[in-house]
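Please read the structure below before turning to the comments.
Here the complex is missing a single protein chain, while all its other protein chains stay put.
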Amino acid sequence: MIPETLRKELSDHCAHYPSRQVGLIYVLQKLQEHYGGWLPDEAISQAAEIVGVPEVEVEGVATFYNWFFREPVGKTVIVCCDSVSCYLCGSEKIVEHLENRLGIRIGETTPDGRFTLLPVVCLGNCDRAPSIMVGDRLYERVTPAMIDEILANAEMLAEGKE
Amino acid sequence: MSELVKISIDGQEYQVPAGANLLQVCLDLGLMVPHFCYHEALGPAGSCRLCAAMVAPSAEKPAQLVMTCMTKVSEGMVVKIQDPYAKDFRRGVIEYLMLNHPHDCPVCDEGGECMLQDMTVLSEHIHRRSRFPKRTWRNQYLGPLIHHEMNRCITCYRCVRFYREYALGKDLGVFGSRDRVYFGRVKDGVLESEFAGNLVDVCPTGVFTNKRFREVYSRPWDLHTARAICVHCSIGCNLLPGGRHRTLRRIKPHPHKELNRFFICDRGRYGGEYVNLYPRQTRPTIAGTEVGFREAIHHAATQLRGIVEQHGTKAIVALGSSRASLETNAALNLLFKALGAEPQIVYYDSDEEYAAVRLAASLTTSRAITVPTLVEMEKCDFVLSIGGDLTGEAPMFDLSVRQAIRAGAAFFVISPRAGKLDEFARSVLRVRPDALAQAVEKILQALSNPAETIAPEIADIVQALRSAKKPLFLCSAIHGDVALIKATYDLAKAAHQENRPCFLAYYYPAANSVGVALANDSLEPTKALDLLRTGTAKAVIAVEHDLATFFGNLENAKGILEKCAFSMIVSSVDSIPPDMATVWLPASPHYLTSGKFVNYEGRVQHSEGLSLATPLTDGPADLLLSLIEDLGKSALLEQAQYSDIFAVAAEQNVELDELTAKDGGIFIRGQLRPTDLMRDSSPSLPKREMIRWDIIQTFGSEELSALAPPIAELAAPARIEMHPDDMAQQNIAEGDFVPVPDTPSMKLKVVPNPNLARGTFAVPRLPAHVASQVPVEVQA
Partner (left out) sequence: MIRDLLTGLQITAKYIFRRPITFEYPEEKPIIPPRWRGRIVLTSDPDGEERCVACYLCQAVCPVQCIDLQATHRPDGRRVAAKFDINFARCIFCGFCEEACPTYAIQLTPDFEMSATERSSLLYHKEDLQISGTGKHPEYSFWKVSGVAIGGKDKGQGLNEEPPTNYRSNMP
């Protein structure tokens, strides 16, 4: 369940648009934030109710976009670009190093629920490859040596949020 | 008519309408261009990339590869479908589409009518070169009608385009992206739309297949087909039933250019299955003992002749049937003539139905109103649905109205109970069943007196009606409200102006309601009941008419039949015990017999019967004709004319005789005068504090389809709906059992329904054989 204030805020937001369904992306973003970074089934029906569109529409949008997660994720999501530029500049080594540091394979979440490691097709940062994104922070020209610092930083940030 | 332009396709010159869709033009010309996502009803999507051809705007200009479905024809266009480059492109596209297609054809239910098979062969893709593993999917449970096999999907989007955009359904969607696209529901469950069955036809491959056909699967090339008319409502959709090994296997729509062009409702598609189960007693009986047909018919003839001799010409009462063909009802009438008796035939179950249906039918067949075809309905810009629930009472009206709504029509509803279409309505007028006519009269008054201030609840309707270019009124003749029929007629007449056509369509309880309404010898139900109760009538004949429904319930029917000296049932469904009657003649059901039906427009259509091996029995008309022959009155049959039996123009006799299923139907010219019927229309319903309203459900309320297992499975449970305020007022809690008004022997669970007019009990209309199975709960 979501707090009444959030529901009202989201509903009011949708009312700004000529057609309520325009607000769907925003509602899903806010709900993803509320549900700890991902969208459980409950969030889908909540969004459908708030926006006033059928559930299939919401599910369609939520599964279409990369940044809506329909499966549980850790507190911090690390995405590593594996597209051409980053690949040429050594993204494989970055991923490998991350996997070793976190003790998980790409696509998995650490058992303590702190990190989720995901590949991504492009971060639009090809000129400063390889790049990764940790939470909402973008890191450029990443080297395996930088990883430890980045992770420590991320943990600090995550704790700070709490 | 749009102007014609000259284009060249593969070196041939053609004259085609300017601006037409190039792909449709090619298909109409019989030139096969491979395609998937394009569907005549759904239009182009340009997503499958298969219909590519080389097109040049003129002979001088260079040709480009374009998608023909996204191209409009223009003067001088040069099209090359068979260009090697285009062919190669198409072969490449189909190869991609086939990358993940499973090796299912031998066990796939689409095989033999699979568009993917056809297009693959047409595009000359022969060999799968890819060695990569195939993508797989999990299937969903989508209810008793449709089987889901997602592996076979080629993502043409036809299903969602039909389901969501065309039929305005809500629970089938497309999820994911890229090569991970899934078509289905959010969770497993029964598809909600009443038109979901069309997914079977819309899907070009075997993702959505007919679950019932699958059970007793046959390849389509093995099916015997006939052009039949749907018997489950008054619209008269054209169907193509397919049968094999003595059973009906499946029903598909047969396109009719004015009625069902592409789609049908699930009641029509799946309701015909009753044919395989009934009649269960396939041999005739005399007082419960099985005998041969000849013997039973001879016995009946002797008995009936004896009764007429002994008790006079008024001793026999017959029940005709509004769901049987004109031929069957005519044969019944001729039987009376052969016996030398006065035809006393009753076709309806109540006096209200008698009056309402006859008035509506007379208005329709005398052309006092302009009745739209289904296609014309889709083009109206104002739709007012009065006094009924379109989805349940005339499902294909619902689909046509949805098309009008999609095109921007103003839609309004006046009804006692919420229907599925209400969510699209600009405004809904919720009125008691006995106040419907008044509500319509109020609109009429407001329309004809522009000076007066309009009541706020009807202001929208009046305003939209005034500005509409093509108004449409849809009015139910199922609930027996004569005043409403008349009021709607008056409103449509007032709204009719010279420069704008005004459409009005009534919809009826059964497939041939309009046909039997024209019968010359039609007795009012109460008069027939009196004749039987008082013992004036000594014999009763029921032809395709459920006696339990007519007499209220099985016990009453039994009592009356026992009183009669002779009773005969001719029926294709043995929903009441055959041994109740003196003579029971099982008849071949609809789809296996031929006959003519008059639909809501007054269009007579011929329904062909499937010829499946040796039929177990004859159709009801043939059985009655054998009876007449046994009476030695064969000469009567040769002289018989339609115009003697039905109030139709005499010059139509030959036309009607020669009508075949291919003709698409002819419009009947009825000789029943509406003014005569309006004069004796009494105030319809007596004033009462609480009034009963029959819910006509798409699944389960129609007599024949309710016998089909998949339809019975989908039927909503029997219940009494009440407005929550009424419940509070009368101290009734949810879940209490309350006696059904007019049928006090039955008690049903109360369900609150805020979308119900106050002062109304809403009860699903159930055929007597279904009602008898509803567990009767009596409070302690």
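Structural remarks
First chain written, first letter: the chains are A and B, and each begins at residue 1.
Here is the rule we go by: a contact is a pair of C-beta atoms (placed from the backbone, for glycine too) under 8 Å apart; a residue touches a chain by one contact, two chains touch by 3 or more.
What you are looking at is a predicted structure, and each value in this text was computed from that prediction instead of being measured.
Only one of the listed residues, A:Glu42, A:Glu71 or A:Asp112, touches the absent chain: A:Glu71.
Touching the missing chain, out of B:Phe162, B:Phe175 or B:Phe473, is residue B:Phe175.
The chain omitted from view is touched by exactly one of B:Arg219, B:Lys257 or B:Arg280, namely B:Arg219. Among B:Asp104, B:Asp351 or B:Glu524, only B:Asp104 touches the chain that is left out of the view.
Contacts to the hidden chain, counted on chain A, fall at residues 38, 63, 66, 69-71, 73, 107, 116, 118-121.
Taking the whole complex into account, chain B touches the unshown chain at residues 102-107, 111, 131, 133-139, 149, 151-152, 175-176, 180-182, 214-219, 221-222, 245.
We take it that only the chains that are shown with their structure count from here on.
With each centre defined as the average position of its C-alpha atoms, the distance from chain A to chain B rounds to 50 Å.
For chain B in complex with chain A, the touching residues are 164, 170-177, 185-186. Considering their complex, residues 44, 54-57, 59-60, 63-65 of chain A touch chain B.
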